[in-house]
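Missing here is one protein chain; the remaining ones are kept as they sit in the complex.
And now, chain A:
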Amino acid sequence: MSEIYDIGYRHYDGPRLGRGHTTRALTVHSLRGVFGLGRPARSKLVPFSLAAIMVLPAIVSIAIMALMRRAGMSYSGYAVIMQAVVAIFLAAQAPTVVAPDLRFRVLPLYLSRPVTITEYVGAKVVAMTVALYALLAVPLTVMFAGELLIDLPGPPRTKEYVGAMLTGLLLAVLLAAFGLAIASLTPRRGLGVASVIALYLLASASVPIMYSTLLSAGNDAAARWAWLLNPFWLVDAVQVWVFGTTPNSEGGYPGGPVSFVIVVLLIAAAVAALALRYRKAASR
């Protein structure tokens, strides 16, 4: 080992890049982490399998359009129909973004550099958002490309596609902020996965039950509110309000901007929880 010490120290006088660069590098690093890139093969298995499952209905739809000359799956319903896959992806991958740095106390190594806590958390949220958005936007876009190529009778469903892409982004932000907030409160990775899944199951299983209970009690208006307890139907309600699409729930949603207001409040709450969590972690 002694020969190792014989090389003289060289100073670095090259460029030192600014904030934008470090934040972008951290975002890309975290995004690669979500998909297990640069990690052993087994880390790629879950995210890529789920991403592949997400694309399957789009491919089936293209086949239907090509062979049966009629529209396949709707763009506006894609997220709601595939919600379980998206939720599993979020539960499985959100902890990989935030848990190790908290659990192994790596944070001080970032904060002793020109990286602020806001930039750090921002990079993580952006990375998770991009990953979730890719999960939705890729199949939607594949399906839309297929529709344009096949050239069905009648105009292409461009407005519905654009609407689904925009509400998909809103859904991705909501899920990313929420998933990361929950995962950051449970620094053990397994626990993080379990809590996100448990919360999703609660939100998805209880909603139809509440809906039908309220409906049979004759309270139709209250029943429609039940859908908003699940993030996928909540964002679908925003889509119905903004783009006038057909609701993907039984009986529709409460009208007006209320669903959008709830989404914004939930995102704000999740970001605040993240900020508090990291403020505490930083002061340790």
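In the analysis below, a residue touches a chain if its C-beta (ideal position, glycine included) is under 8 Å from a C-beta of that chain, and two chains touch if they have at least 3 such contacts; residues count from 1.
Going forward, contacts and distances are computed from a predicted model.
Trainee: Just go with whichever of "Acyl-CoA dehydrogenase", "Deferrochelatase", "Cytochrome b" or "ABC transporter ATP-binding protein" UniProt uses as the name of the absent chain.
Mentor: Record says "ABC transporter ATP-binding protein".
Trainee: Looking at A:57, A:77, A:100 or A:208, which residue reaches the missing chain?
Mentor: The single option touching the absent chain is A:100.
Trainee: May I ask which residue of A:35, A:78, A:110 or A:278 touches the chain that does not appear here?
Mentor: Checking the options A:35, A:78, A:110 or A:278, the one contacting the hidden chain is A:110.
Trainee: Can you name the residues of chain A that touch the chain not displayed here?
Mentor: Interface with the chain not displayed, on the chain A side: 1, 4-5, 7-12, 14-18, 21-22, 25-26, 29, 38, 100-101, 104-106, 108-116, 282-283.
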